[in-house]
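A single protein chain has been omitted; all remaining protein chains appear in their positions.
== chain A ==
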């Protein structure tokens, strides 16, 4: 008897599902969608690489590049919390399917002139 009631109420209800590719639900604002990297402030310290559990990030000091392997990233946000310069953030947009596997971003780090050595005290 219980099931008949459920079936009758479901007939008069609007569908529980969405016509997916045509109707896309807005992502929730708390959703962890993908990692966004802002190369401006990065100092290539490599902390994010050290913290990342599945080794998705590679920081190469020699070529000044920051690399993220999208297929490896598990959206744990350890790198976001660990970055001292705040150049990593998380966006609630879903990563597009068929995205490139690796994003490689050049970091425009300027070689600062070395600070002159302090004069030896007498």
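Here is the rule we go by: a residue touches a chain if its C-beta (ideal position, glycine included) is under 8 Å from a C-beta of that chain, and two chains touch if they have at least 3 such contacts; residues count from 1.
Criterion: contacts and distances are computed from a predicted model.
Undergrad: Of the candidate names "3-ketoacyl-CoA thiolase", "Cation:proton antiporter", "ABC transporter substrate-binding protein" or "Energy-conserving hydrogenase (Ferredoxin), subunit E", which one corresponds to the UniProt protein name of the undepicted chain?
TA: Matching "3-ketoacyl-CoA thiolase", "Cation:proton antiporter", "ABC transporter substrate-binding protein" or "Energy-conserving hydrogenase (Ferredoxin), subunit E" to the record, the invisible chain is "Energy-conserving hydrogenase (Ferredoxin), subunit E".
Undergrad: Of A:59, A:75 or A:105, which one is in contact with the hidden chain?
TA: Residue touching the absent chain, from the options given: A:75.
Undergrad: Of A:2, A:21, A:86 or A:108, which residue touches the hidden chain?
TA: A:2
Undergrad: By the contact definition given up top, give the residues of chain A that touch the hidden chain.
TA: Residues of chain A in touch with the missing chain: 1-3, 5-7, 10, 16, 28, 30-32, 51, 53-54, 74-78, 81, 90.
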